[in-house]
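So, subunit A:
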Amino acid sequence: MTAPMLEAHGVQVELGGTEILHGADLTLHEGELVAIVGPNGAGKSTLVRAVSGLLKPTAGTVRWSGRDLGSMRGRDLAKVRAFVPQRMPVPTGVTVREAVTIGRSAHLRPLSRLTRADRAGVEEAMDRAGVGRFAERTLTTLSGGELQRVQVAIGLAQEAPVLIADEPTSQLDLGATIGVATLLRELVDHGLTGLVVVHDLALAAAVADRVVVVAEGRTIAAGPPAEVLNAEQLAATWGVDARLSEQDGRTALHVAWLNRA
Partner candidate 1 sequence: MARRTLVLAALLVALAAATIASLALGAVKVPLADTLDILFGSGGSASDRQIIEVLRLPRTVEALIVGAALGVAGAVLQGALGNPLASPDVIGVTGGAGFGAILVIIAFPGSIALLPASALFFGLLAATLVFLFAWTGRNRGGTTKVILAGIAMLSLFTAGTTGLLAAFPERAPSAIFFIAGGLTSSGWRELETVWPYFAVGFLFALALVRPLDRLALGDDVAASLGSKPQAIRLGAGVAAALLAAASAAIAGLLGFLGLVVPHVVRMAGGTSSHTFVIPASAIGGAALLAAGDTLARTLRAPIEMPVGPFMVLLGVPLFLWLLRRAI
Partner candidate 2 sequence: MRKKSATLLLAALAVLALCLPAGAGAAEAPKRIVALTPFAANTLAKLNKVPVAIGETLGGNERFSPKLRNVRVLPLSHPNGPNLEQLAALDPDLVFSSKTWAKGNQAMEELGIDVVLHDPRSIAGALADTFKIGAIVGRRQYARGLVKSMRVQIAKARKGIAKRPKVMLILGVGRTPFTFLPNSWGGDIVAKAGGDLLTGGVTSNSGFERISDEVVVAENPDVIIAVPHANADDIPSLTDYLQDNPAWSSTNAARNGRIYVSVDNSLLQAGTDIARTIRKVRSAYLKN
């Protein structure tokens, strides 16, 4: 087993005077796609933002390839991980290519110009994310799914080995969700390491190599989806009578929607 890319232990985070995470753990190995699931308000986003360096933990350790997060400067982190938020603000008059170029700026010194390598990197990021065909369109003209892909492209332009996405599909329709999910899976299959927060349990099961369950500010389970997302876990954590099943390449969550027990 190779050394993990990310190792986080006992992470505690306080927001606005309230402790959101009471000691969560997370490990990420190269080449795997990990999905973080859990009920609302469990602290999934907080955990992922904390390990990404967007939030400062009040306790616990976070190490990226052995380096302590606290000792890493912004530019160092940008070379190690790319963070894709759920929804970014959409400035007017900015084209897809320009936005992805901004993603590339992590590689640029403050006043230096774009090199040919940089421009090539931008094209490649757009191709990998499948947004090359509308590179000249402005962001305001894109649909939800297209915009999410562009956000992934911006992240890819950083050329970091790890892509972290916070609920990338929560606001998309079924078709767009499938598009983004397929994209993420393909990227990981081609060598990227992925960490995604996912709302939809069936999606998590279908897409991820490993699933981490976060509830009430703690990690309570981690492992392959079939193992972790069993009926007992679903009942204990989500309070639902449900089970996952996979058949013919389709993953489904069977739920007793009406609680007649």
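A word on the picks: all candidates are chains of the complex that A comes from, given by their letters.
Operating definition for what follows: a residue touches a chain if its C-beta (ideal position, glycine included) is under 8 Å from a C-beta of that chain, and two chains touch if they have at least 3 such contacts; residues count from 1.
Fair warning: this is a prediction, and the values are worked out from it, not measured in the lab.
Touching subunit A in this complex, out of the candidates 1 or 2, is candidate 1. Taken in their complex, subunit A has these residues touching candidate 1: 16, 52-54, 73-78, 81-85, 88-89, 91-94, 98-99, 102-103, 105-106, 108, 110-111, 151, 154-155, 158, 166.
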